[in-house]
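Starting off with a structure, shown below.
Here the complex is missing a single protein chain, while all its other protein chains stay put.
The block that comes next holds subunit A.
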């Protein structure tokens, strides 16, 4: 390679990265196909067998061990009681009545009133409209079951998450200790711990709630800690110098000042809980998830779509209400004068609605309406049928183009390389991009990946993950810039993005399978649908954050739109781009298991098979661990290489 033209500068990162990649290909050519550490889907390693034995031992001792009798059973009883209580209130026949305590009218009134009280009239209207929509879809009871389970999981999450978050906010040591645990909880596929959970907490609401909880509690802890940590030092010091006790500092300064971030944590916890609805249905969690899963058994896309739409609407309603609440939570001026009497008046209306829905059939059971659900189902069915018949030739072409042009060569490079070559490349890249610490983490992860016995499957999954993340970033930049520069585009696209994030993947798997066959590419598309929205939102936010004066100056200097975007807005939104890549990657990884259901094979299939077949349980667990390891490795390399590292204090 030619020497750099200006000798006083050391070669930059891009040059080093290119050199590492070229070297990789150069070594790959003679060395490919050896030391690839393959393992066929039916084979097991001693580690996998050992994990099976551990699982069996737990099962065998369930009824005799005091840990179960006095610890897990008590937790189960308490959680069951909470969920059942909420179900009695809003979803299930209770207290000897054929209907729940609160009928639809009462629930709608209470939801609207609470939304108004914590946020504003606009979102209250949205909330009421959304809840009436569930009834019109013919999914009132299912929606309320889902709501009951979500509320219970969120309540417990906050009960655990906020105190832990405060602790992590106050203690650096605890923060360092809990961060990897939270990473683990968020990236470990749910399928892996679903079966053991039913062993610990039996089949029923408790297991479903706790499965949801494991995934939903990390955002509450993280954001509470973040909120506490972002309180300005001077405010804390001033309080302490005035002689306030630790408790006073916490309740009078830290918590009020971080209220807004904590409410955002509540919001993220709710979203995470809702994204577990379909998976929890696999262990008999009642609600909309069951409708989706049942419909999938007969490939009934319409019915699955109808139920999926209810989940999307519930997510949007809860998101908008909590977001509006977090904006209201900003310290602001005095409460408007008329608010208190209005609150009283509306409270009376709500109480009357509750009474009516307790007493009269028409207000308790949602009337059989115009059958909006049927119409929605039929609409979704006909769109799917049309797309499958008309588009599949084109989509197969796109699939082949990307598979042969990008995925296959890249996968060949990763999978056919000897393990030591990939390991060396990963180490070199981590060292170049992230420095010594990233290199150490990478070395540990590579070692552990080999230890799981699933090295080759990990490489296959890694290839798909990287291709999917690249597509996510292309979409993120194109759509994100468009949204960032155009308010109207933003307003139209944003709800679509929300739907992409909250619509259960199970709903769109059937059309995707028809369009792209059971292939790795289908898995990539599913991952992109889920991961692109978050990347797009972050990029749009970054582009909009570029100061108006800079943009005006560039325009005045005669920049064309293209120049403005490429020379000013994108470079100045660099930190956002890095964050978008990072989040996009994490979201892509969380879809690995769904990918396993549609032809991705590799780690995703290992996890799914491990969930379905007892003798593969240990292998599934190891595959779950491998996904976590890939996540940690990629995250650490990407995070330390992002330009924002110098600006991030914590």
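Following the convention adopted for this analysis, contacts are C-beta pairs under 8 Å (C-beta built on N, C-alpha and C of every residue); 3 or more make two chains touch, one makes a residue touch a chain; residues count from 1.
The rule is short, and it goes like this: contacts and distances are computed from a predicted model.
S.K.: Which choice in "Stage V sporulation protein AD", "ABC transporter substrate-binding protein", "Quinol oxidase subunit 4" or "Putative FAD-linked oxidoreductase" gives the name that UniProt lists for the one chain left out?
M.R.: Hidden chain identified via UniProt as "ABC transporter substrate-binding protein".
S.K.: Given that one chain is not shown, which residue among A:435, A:574 or A:614 touches it?
M.R.: Among A:435, A:574 or A:614, only A:614 touches the chain that is not shown.
S.K.: Touch as defined at the start, partner being the missing chain; which of A:134, A:215 or A:605 qualifies?
M.R.: A:605
S.K.: Just name the one of A:20, A:221, A:441 or A:597 that touches the chain not displayed here.
M.R.: Of these options, the touching residue for the absent chain is A:597.
S.K.: Out of A:51, A:82 or A:195, point to the residue that touches the absent chain in the complete complex.
M.R.: Considering the complete complex, A:195 is the one touching the chain left out.
S.K.: For subunit A, which residues reach the chain that was dropped from this view?
M.R.: Counting only subunit A, the missing chain is touched by 40-42, 56, 59-60, 62-63, 93, 96-99, 194-195, 198-199, 202-204, 281-284, 290, 293-294, 296-300, 303, 338, 341-342, 345-346, 348-349, 352-353, 356, 358-364, 388-389, 392, 399-400, 403-404, 408, 509-510, 513-514, 517-521, 596-601, 604-605, 608-609, 611-615, 617.
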